[in-house]
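Quick one: the structure is below, and I'll ask about it shortly.
Part of the complex only, each chain left as placed.
Order of writing sets the labels: A, B and C. Residues in every chain begin at 1.
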Amino acid sequence: MVRRGLGGLVGIATVLLDDGLAAGRQGWLGRVDARAKLLGLLSVLVATTFLRNLGPLALCLGAAWALAWFGGLDMRRVALALLAVPAFTLALAAPAAFNVVTAGTPLVVLCHLGGGHWGPWRVPEFLTVTDRGLFVAARFALRSAACVSLASVLAAATRPQDLFKGLRGLGVPAAFVMVAAMMTRYLDLLLRSAEEIHLAKLSRSLGGVGVAREQAWAAAGMGELYRRSRTVAESVAEAMVSRGYTGEVHTLRQGRWSWQDGTFVAGCLAFGAALLALG
Amino acid sequence: MDKVFDFRGVSFAYPGREPSLREATFEVAGGERLAILGANGSGKSTLLHLMDGLYFAQSGEVRAFGQRLTPESVERPPFGPLFRRRAGFLFQNSDAQLFCPSVEEELAFGPLQMGWKEEEILRRVGDTLGLLGIAHLRDRPPHGLSSGEKKKVALASLLILSPVVLLLDEPTAGLDPRSQGILLELLDDLHGMGGLTLVTATHDLELLPHISDRVLVLGEDHRIAADLPTERALGDTGLLLSVNLIHAHRHRHGAMVHSHPHQHTRTHDHAHGEGKDHLH
Amino acid sequence: MHIPDGYLGPQTYITAFGVMAPVWAWASHKVRTTLRLRQVPLMALGAAFTFVIMMFNVPVPGGTTGHAVGAVLVAILLGPWAAVVAVSVALAVQTLLFGDGGVTAFGANCLNMAVIMPFTGWWTYRLMAGRSPAASKRRWVAAALGGYVGLNAAALSAAFMFGIQPALAHDAAGRALYCPFGLHIALPAMAIEHLLLFGVVEAVVTGLVVAYLSKSEPALLECGVALSPALGGRPLWKKLALGVAALVLLTPLGLMIPAKLGAGDAWGEWGGDRLTELAGYLPAGFGKVAALWHAPMPDYAPRGAEEAALPVLSGWYILSGALGVLAVAGLVWMARRWLSRKETDGIAS
């Protein structure tokens, strides 16, 4: 179980931190400047959090998917975020449709609960799906799905290294950006170390030894990983100093904006404004 | 127990990558000394992970001791624990392999899981450390050891279970010539005691005669390019060139430059007009 | 505990960003001055370490597994201010690259997991560990308790953020705009989960990793102290008390600011309804009021005293917060006494 969890995540991480040669980043959306994508998509995202009607929310979700499709993204990669996460939200939102969470006019009666009290909570007579509840749940699920889709389009269309450069271009302090960029660089290394440590243990595991020992070994793995992080951090600091680093972070400036980038941002802003106008 | 390993058309790819091993088909007999030779990234470590039941073939079939290796079979008793006890895997990176806070606990890790008695374990730990001549390291934390010592501790942690197969991933990488020599002698002794099957991954041509009788050469296309006795493989310059293990080498001798296929295991002396003899 | 996009309304997430901005500025100043040349690589590796920690599944009694957040562990190892930076960066990367946690909720997530969690956990740890040597047993017991307290504090705060959503933001018909679950659901759900399961995992992980390091390389445990605010000056328990008091007092402030903002907001006629509702919900979170179920929606149970509600509400919150803090402090004090007695016994015998 542990192995599959870790292995799977390592797989995901490898895919996500991939070279950026992946098909998804070759489409026109992939070529838009990272700053423009950040600015445009995040403004639509913020607008989405202000909406209150189902129509505009659905429109926004549709727009995110259309952008993924026509922007030439690798749909296999986006599909995971586009489908799995909203599905999770749907499951989480579902209880809101019931009268125990949201009171309202019953639409469907599911079962008889019998009323009375359960601890400090009052239990209603029947478990029902209410009209208000259904609306609340739908709006909640739709909003989350739209937001998550927008964010994952952003991630799928931009190489990590460009995303961080873009943040820098938008005024995030250089030191934070460099830390974040370096983190993704070493994430891969640490994940492989973690996997290695895990496999090393597995190759000598002969059977159950009880939870306490298992826990101690998991912790030993993490301790080992920490030591390795420290060692690498020390060497990296030395490597940086050796190439002239003095504590000030300098990074490459950004290229110029093309008219496509400007158009993209303008389009996003207009779309966001339209959404807000629709409510 | 004749065939220890039996691979039939085995392919494996890391998630989201091109295959790292393609259609490998070969057998390993009990007591054999096999080397897996290949350039960086040709899939040697991947192959060893498949042999040790840590990764599983995405197509094709891997059998060990006659039993198919699947995620279920290596977990289910009686085969699972038996397999883990019989096969020992020395990782390429011994830092990863040593995860306990002291050498003693490192060695006790395996036996503890088999439910051996405490005194028995402590006795075996002492014996094994003695065998490798590292009894003085018993209470040290593994990370403070030198790279040669780490390798020995890692090996000790495998040997304590008396495995019948040792899978070694570049056992001498990063070791100085002396530590290399000591390790090779040790492996030689262990094999000499009989019954042990040795599978070693390496890209060091010089090592081959010391650790193998037969060589499996992996190409850069992740396929098995050859399966030969060691001596023949070493003699086959065309093969080694084709899998990018050696290359046409240029030499500067004073002001002169000349090139010829070059292989680091061989010494060849040649004289130039104005120069002295060189050793490469 | 990563809050996704769409769960929190603008009032909440903007407030959270507002709280985080000065915290980030101060934290990076602290880290820069203490670490100078090493700041960037150490923070980056710290962040990567936190990220990977979240992927380790740890078995808990009962056959399930869970994973830890690791923020308290990082605070112990690198110091709490460094933990603020490292965990924030880890969360930023999770958000932007892996879609784990929302972009708009980023400030809120950082407030919970990169500030509240490391600081409460670290204070608890320092208070209990005292000046005991790095290799002593007291260290890891302190670390385990720190992990437990830190995680639960963060979970409580997250639950609180969820729980106030239906009350803070709903449409004219009283239907929740964002997370539809009120405090009466969010608080118990999060509390039960975290007190019984994830808190245990966090405690086990934090305690065992510290135990492992104290056994194999105690020097690594001392760096955190070196990188953290100087222990001299005001006694630690006073700092702890001050910090917790500030947190307890600040959170209602966070409530009040959006309330004030919201009052003038164009697309919400949240006035009295919301406040009444809040007043009805809050105490419920602490499991005291049995009759709250009557009024999930204020339209059905209008009450008076709209204007008085906010102070009342804040009062309630502070009171319950203080009670919680007292309970934890008592626990820490007892554990500390028990441990030091054991230690002196050990020396005596």
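Throughout what follows, a residue touches a chain if its C-beta (ideal position, glycine included) is under 8 Å from a C-beta of that chain, and two chains touch if they have at least 3 such contacts.
Bear in mind that the values here come from a model prediction, so they are computed numbers and not experimental data.
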Whole-assembly formula, with each chain kind represented once in the display: A x1, B x2, C x1
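We take it that only the chains that are shown with their structure count from here on.
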Chain B and chain A - chains in contact with each: C
Relative to chain C, chain with the most remote C-alpha centre: B
Centre-most chain, if every chain is reduced to its averaged C-alpha atoms: A
Pair joined by more contacting C-beta pairs (B-C or A-C): A-C
Rounded Å distance, chain A centre to chain B centre (Cα mean): 40
Geometric centre distance via CA averages, chain C-chain B, whole Å: 48
Computed distance of Cα centres, chain C from chain A, in Å: 21
Junction residues of chain C - those touching two or more other chains: 212, 216-217
Touching two or more other chains - residues of chain A: 12, 220-221, 223, 227
Chain B - residues contacting chain A, complex: 14-17, 49, 52, 54, 77, 80-81, 84-85, 87-89, 91, 93, 95-97, 99-101, 109-110, 112-114, 143, 157-158, 161
Chain A residues touching chain B - in the complex, by the definition given at the top: 8, 10-12, 14-15, 18, 193, 196-197, 199-209, 213, 217, 220-221, 223-224, 227-228
Of chain C, residues touching chain A in the complex: 4-7, 9-10, 13, 24, 28, 32, 36-49, 51-53, 55-61, 65, 73, 77, 85, 89-90, 92-93, 95-99, 102-104, 171, 173-181, 184-185, 204-205, 208-209, 211-213, 216-217, 220, 267, 284, 287-294, 296-297, 300
